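Missing here is one protein chain; the remaining ones are kept as they sit in the complex.
Chain IDs A, B and C follow the sequence of writing; residue 1 opens each chain.
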Amino acid sequence: MGFFKKLEKLDRRIIYIVITLAVILPFFFPMHMPIAIQPEVKSIYDYIESLTPTDIVLFSGDYDPQVEAELSPMFDAVLAHCFEKNIKVIVANPFSIMGMGLVEPRLKKLADEYNKVYGVDYVFLGWRPGGFLLILGMGEDFNKTWETDYYNTRLVDIPLTQNIKDYDDIALVLALAGSAAYNSWIVFAYAQYRQKIAAGITAVMAADAYPALQAGQLIGIMGGLRGAAEYEQLVHRPSLGSVGMEAQSWAHVVIILFIILGNLGYFASRKRKK
Amino acid sequence: MFWKKQLPLIIVFMMGLIMTVQYFIPHHVSKWVYVNYVDWAIVIAIFGAFLGYFSFLRVHITRIRKKTSNWVFSIITLASLLIMIVFALIDGKGSDSLFQNMFLYTSAAINATVFSLLAFYISSASYRAFRAHSAQAVALLLAAVIMMLGRVPIGDKISFWSAWGIPSINTVSQWILNSPNMAAKRAIALGVGLGSLLMTLKIILGIERTYLGN
Amino acid sequence: MTFNLSSNIWVWIAVFFTLSVYSFLWKDNPLFKFAESVTVGVGMGYAMVQWFTLSLVGRFWTPLTTDFSSRFHLIIPAIMGLMLITRLIPRFTWLSRYALAFTMGAGSGFALPRVIQAGVLQQLYATMLPIEFSLHGFLYNFIIIVGVLSGLIYFFFSKEHKGWFGSIANVGIWFLMVGFGATFGYTVMARLSLFIGRVLFVLRDALGFLKI
Partner (left out) sequence: MRRLWLVFVVLLILSLLQAEDTFPSKPLTPNLIDIPGDGGNNVYISWKHFATVPGIRYDILRYTTGKDYDKHRSTDEAKFEVITPLQVKTQLPVLEDEPYNDLSTYDFYIYTQSQENDVPKVIAVKLTDENRDSILALGAQKIVRVELEVPPREILDEIPNIFGEGAYYLILPDTLKANVYRPKSVAENVWEFYWSDLPYEGDLSLELKPSQKELDFIDKGVQLLLPGEIEQYYLFKYGKRIISLVTDSVRYTVKYDNISFLQRSSEENPIYPDSHYIYKVCLVQTWKPIKKVFMDSDTVGITPENEPPIIPNTLTALYDSTNNELVLRLSYSGFLNNIKTLFDNVSYSFYKAPEGMETMPVEEDSIEEESTPIGELLIKVSSTWKAVKLNDIKPNDNIFLVITDTIGQTTKSDFIPFNPVTAESLILPPNIIARDKSNDGGDQAILVWDYPELAVRYSVENPTPNLRTENVQERKLYWIPAQDGSLIEISDTIGLEEIPYEAQEVVNIIYPIPLDKLNIRVVYEMWSNEDDKALYGEFRFNDKRKVDKEYTGEMKFENIQPGTYTLIGRIVKKSGGLLKNPESKVEIEIPVNKIIATKFDKPDYYYAIYRGTDPEDLTTFRFVGKADGTDREFIDDFGDWKDAKGEFYYIVQVIGPSYWVARTEPLGPVHIKGNWFNFSKLPIFFAVFIFVAVALFFIYHIKKGREFYVRPIAGIVHIDEALGRATEMGRPIMYVAGLGWIGDIATICSLTILGKVASKAAEYQNRLIVPCYDPIVMIVAQETVKNAFMDAGRPDLYREEDIYYIAAAQFAYAAAVSGLMIREQTAANFFMGRFYAESLILAETGASTGAIQVAGTDDMTQLPFFLTACDYTLIGEELYAASAYLSKDPMQKGSLKAQDYLKALEMLLLIIGVAAATSGIYWFTNIFKAVGTE
């Protein structure tokens, strides 16, 4: 009994130290655990794999710094895949003003890595107010909705965008969202214009997104760091996601042990009270 | 009274009706209404942002003027805002500019870190607060544990029994996601869908008018 | 195991702030408050600059001035947007109602048929699954249909949870709990990912330990 009593009184700082170690140590002593690929991630990969260099993929980077750790690896992995396949890319942030600052340097870095030319291979639109109105607007007139790109060039003057009329010219929207923004894509772009949408979302949102996947509104889901890790495996580009998965594994084990220990103590003390 | 209360409610009703009906009309007149509505709504949102910036500044300036507790931090907030504007003026906002870096390495970094504090809280809560105080809570925690193991590589590693044809943790977690979880989420979504629909209807009919202010 | 310290001063500023925030775990302190004020200020400054250049100039001013004859009507919503600010002036609050009435009214009318389509009809359609008489059919379609129906019954308030009705509602709550369990597991995963993200930042960007 004394043991459980002590357990109950455990200082929270000890818990903090344990979880910190569980996250940091795997980086120094990796076990190289394989990551199995889920069908909902594979389907995004397969779809992009089926595109040709004339197709355009629109990345919607609607995430704030808070959840960058989960979504930026996805952005990198899918963008690298598109660039490698010479697929044209448009990056926009209809819902997140902060997302713009997170996405731009990554886009630039990868574009340089793959020798892509701005305006021909990719365009960065940034953010505008309006949220779902932008999604609707793109269904009617893409260029009028955005008017200019992030660098204030009119879209009609940019070779890549001047011929885009509406969603018919966009092969896929990848909605990277830390909020319910992906849902707006479903309600306004899928329901009305039958736009193909793939969602890259935080793990918090992932469980809620499965009904949309089953209903055929999404072609695939990447959920959290795990989803990113799987995509990285698919494109043979192990990076942040894959490296993080090991730490994630051990942290989960530690949390589960905490839950078990905590509940053991709880039941022991309940017994005592009785 | 008419100008202050009735007319706005009439506008709400008319706009609501027009936009609902517009959805069913494919005619180009209807399309014209739609395109211009989108255009207008975006411009309203642009100017509406003034309100946010204005009240933000007002809160902090009042705090400094009145020297309320922690007013020094309001100075820091305003100073950082000013620095951002100056950076944008002298160096633009392209890649690797002062503006961009300032955002990435202070605001974005701090925000991400603050949210990551939750990892610690979740670990201490899992030890001290997540109690299986009823059979249903047991089900919740059990599903959570399966999920947590099934979504990371270690789940496959420890599923030694999968060699004998018994579903691995990963498979079970996938099933939970695609079957009971989906059912629960859809039941909630159907209810929420109705709830929000009633709300929109109440707004159009002028029954719900909290948003108009008192 | 080699380290390769970053020579980028920004990285070290970020490391400083990261550690400042973590000091909050020990207790609330001025360092944390400082970091918090900076992030609020910088975030707001960032938003304001982007709003000015992209929205005000890019989306309003440029189209208005380059194509005045066909876009002059944009001045009306601009005035409506400005009227919103009267919310802060008690005597003229009513002026802001016009802009609110326009956006809320049109927005609601806009959403009504669309939400019925995507949020109700399509969700119903996706649940109208054929029941197969096999293990797979039981584990998926059958369970989904039972779960949705019992979940809906749980949220039914016109009849007391008694008798057969109560038993079905009880099944519903179990489904909800398993669903919440899935969300719980995923949320834990998400929060840890964010911490891993910060650890990666320090290990890779600042200390140069990881080479990816």
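Miscellaneous remarks
Quick note on the criterion: a contact is a pair of C-beta atoms (placed from the backbone, for glycine too) under 8 Å apart; a residue touches a chain by one contact, two chains touch by 3 or more.
This structure is a prediction, so every number in the text was calculated from the model and none was measured.
Within the entire complex, contacts from the absent chain reach the displayed chains A, B, C. The omitted chain makes contact with just one of the residues A:Ala69, A:Cys82, A:Met98 or A:Ala191: A:Ala191. Even with one chain removed from view, chain A keeps its contact list with that chain: residues 34, 36-37, 42, 117-119, 151-154, 157, 191-194, 204-205, 208, 215-216, 236. Annotation for chain B: contacts to the undisplayed chain at residues 20, 23-31, 59, 83, 86-87, 89-92, 94-98, 114-115, 117-118, 121-122, 124-125, 128-131, 133, 137, 140-141, 144, 185, 188, 190-192, 194-195, 197-199, 201-202, 205, 207, 210-211.
If you put the missing chain back, the residues of chain C touching it would be 9, 13, 16, 24, 28, 30, 33-34, 36, 40, 112-113, 116-117, 120-122, 124-131, 145, 148-149, 152-153, 155-161, 176-177, 180-181, 183-184, 187, 191.
Simple rule for what comes next: only the chains that are shown with their structure count from here on.
Chain B and chain C have CA centres that are 2 Å apart.
Chain A and chain C have Cα centroids lying 13 Å from one another. Counting partner chains per residue, chain C shows two or more touched chains at residues 25, 43, 46, 50-51, 53, 55, 59, 114-115, 119, 123, 126, 179, 182-183, 185-189, 192, 194-195, 197-198. Among all residues of chain A, those that touch two or more other chains are 16, 19, 23, 66-69, 98, 101, 128-129, 203, 207-208, 211, 214, 223-224, 226, 248, 251-252, 255. Across the complex, chain C is touched by residues 13, 16, 19, 23-24, 27-28, 66-70, 97-98, 100-101, 126-129, 146-148, 150, 152, 154, 186-188, 190-192, 202-208, 211, 214-217, 223-226, 238-240, 243-244, 247-248, 251-252, 255 of chain A. The part of chain B that touches chain C in the complex is made up of residues 3-5, 7-9, 11-20, 22-24, 36-37, 39-51, 53-56, 58, 70, 73-74, 76-85, 88, 93, 99, 101-107, 109-120, 122, 126, 136-137, 139-148, 151-152, 173, 175-194, 196-197, 200-201, 203-204, 211-213. Across the complex, chain A meets chain B through its residues 10, 12, 15-16, 18-19, 23, 33-36, 38, 64-69, 98, 101-102, 104-105, 108, 128-131, 133-134, 136-137, 140-141, 145, 151, 203, 207-208, 210-211, 214, 223-224, 226, 245-246, 248-256, 258-259, 261-263, 266.
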